[in-house]
Structures are given as structure tokens and as C-alpha cells.
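What follows is one structure encoded as C-alpha cells, with my remarks underneath.
Up next, chain A:
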Amino acid sequence: QRRSTDPDIAFPAPGRREWAAQVPQLRVGVLGGENEADRLGRFGPYRELLERTFQIPVRLFMASDYAGVIQAFGAGQLEISTMSPAAYAAAWLDTNGGVEPILCTEEADGSISYVAVMVVRADSGIASLEQMRGRSIVWSDPNSASGYLIPRFALRRQGINPDRYFSRTGFGGGHEQAIVAVLQRQYDAAVTWASGIGEEAEGFTRGALRSMVEKGMINMRDLRVIWRSEPIINGPTTVRADLPASFKEDMKLFHLALPRAHPEIYRQIERGGGAGYREVTHAQYQFMVDLRREEAQERRRRN
Partner candidate 1 sequence: MLELQGLTRRFGTVTAVDAVSLAVPDGQMVGIVGRSGAGKSTLLRMVNRLTEPSAGRVLWDGRDITALRGRALRDWRADCAMIFQQFNLVQRLDVLTNVLIGRLNRRRGPLAGLTGLLGLFTAEERARALGLLDRFGLAEAALQRAETLSGGQQQRVAICRALMQEPKVILADEPIASLDPANAEAVMQALRQANREQGLTVLCNLHQIEVARAHCDRILGLRQGRVVFDGPPAALDAEREEAIFGDTAPAAPGPSGPARAPAPPGAALVR
Partner candidate 2 sequence: MSGARRGGAVPRPSPSEVAAWRARMPRAFAPAPARRALRWALGGAFLAWLAWALWQFGFTPQRLWNGLSGLTTILRLMVPPSPGEQWAEILRGLGESLAMAFLGTLLAAVIALPLGALGARNVLTVGLLRFSLRRVFDGMRGIDQLVWALAYVRAVGLGPLAGVLAIASADVAVLAKIYAEAIENADRRQVEGIAAVGGGRLAQLRFGLLPQVAPVILAQALYFFESNVRSAAILGVVGAGGIGLQIAERIRVRYWDEVAFIILLLILTVAAIDALSARLRRRLIGGPGAARA
């Protein structure tokens, strides 16, 4: 699998492509992954670069919610979009495999994943998942992968039925709210996302905890991490599957070579951190798809 750090990747030469006949206009969705700062990037120069390179009109759509992007994929109204793994799985299911992941972002440390973590108050005396039996837990919100879907999936894989293992479960409405709920002693534990690397006392290198620490809203001394999930792969850049292979290849090359060919533009869209992109395949996201299927079946079965 190719990655931006590979030395031999060349930026695509400017010029009109064959596939332009099929793609008269390149419509790009920008949908944040778990890292919510993504969309505060500056995308103007990036769009111009796309236009200059492939010489077709390019439109960017900054979306706050993936439902619209999924419908647009389904209706053939969108060519390419960045999205979270959960959103990708939803799109894949909704279009019956009509979308395909091509790339995901790579962090500065070379990883392409993050983890879900379970935190409790430091003074609660809880130090392990076992001690959570019969305690209460708060998820962040029902659409969040790291704050709800994945931890439940992972816990079930560990043989724990989250609906019975805990005395009480609930939603906080968001990552931050869930953490506040723990600090306010409304719940014993909360689940949120983190990069999983770096100093735990600083809230790891990235994640909800880290950004709250940076704002001075919490102090990690008050919290303790008692569980972390398997790594979850970063959200993919997704294209419509029915587009020509040459188009997909061009997109891959464009992004893979972007950090080195146009470091300024890359920095603007990634807001600093990151080492570029790495190629991915659908197989790497299959677990998300399974997880969604399982959720849907669970739901039908009325839990």
C-alpha cells in the first residue's frame, strides 16, 4: 500500500483527462472524521489546485452531517468525499457497495488509527473494566463510532453485553458532554476518542480529552483511563465506485503527492499535524460494515 512518505510518488501533471467526459464537474464533500478540527481548514487553494491539475470545474461542499453526503452519493450527485469510518460504512451499505475508499490520513507518528477510551473519575476507585460491572456508563451520542458503536462492538467481542453488564447506560449528546457527566458524578464512566499515543496525563496527542485539557476545561488528574479499544482506522477519502479507474488513480496520486508537492496547501487543509495519506481498501473497513449490520439487526431484535 502506497503512502505519502514513499519517495517515488509524483504529483499528477496538469491537463485534461479522459475521465473528464464522465465527470464534467468534480464535486467534493468535506465531512469531518473523528478529528473535528479538520473542517476548519482552509480549502480554497486546495480546490484551485484540483481545478488547475485536472482542468475541470471543482465544487467543495462543507457538510456538518453525513446523512446528506450519503444521499448525494446514492443519487450520483457527488464524486468524492472525506468521511469518518462510521459514515463510510453507512454509505457503503446504503449504496450496496456503490462507494469505495481510496485513502486515509496518516498521522505525524505514522499511525493511521485512533482508539476509543473509557474514562472514570480518578477518585472513584475504579481501575479496571471488571470493576465497572454494575456501574453506570455514558456514551457520547448514538451516531458516534468511537463514542458508541465501536466500544459496544468491542465489548461484545470481549464477551461483555453492555446492556446488561452496566447498571445504567445513557447518552451525553457529545464527547465533551459525556466527560462532563462523569466529572459531575452523573455517571461512573464515559467513552470517548483519543489518539492513544503520547502522555496520558496530557490527554494523549489528539482527541477530545486533549482539546479539553488545552482549553483548561478539565484536568487529567481528575480522570483515569481504564480501557482502550483496538485501533480504529482513520476515516477514508471515498469515491463513487462506478467512476473510471483512471479517475480513482488520479485522485490517489494527487493526494499522496500533495504533502511534498504542495506542503503549504496540505498544511492548510490538515491544520498542521499529519504526515499525508495512505492507500486503503474496503477490507480495512469491513469491520465497520459488520458492526453497522449488527447494530441494525440488534435494533430489529429490540435489543
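To be clear about the criterion, a residue touches a chain if its C-beta (ideal position, glycine included) is under 8 Å from a C-beta of that chain, and two chains touch if they have at least 3 such contacts; residues count from 1.
With respect to how the candidates were assembled, all candidates are chains of the complex that A comes from, given by their letters.
Note that the structure is predicted; figures quoted are calculated from it, not measured.
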item	value
Touching candidate - 1 or 2 - for chain A as found in this complex	2
In the complex with candidate 2, residue positions of chain A that touch it	27, 29-30, 32, 36-37, 39-40, 42, 59, 61-65, 67-69, 71-72, 74-75, 77-78, 174, 176, 211-212, 215-217
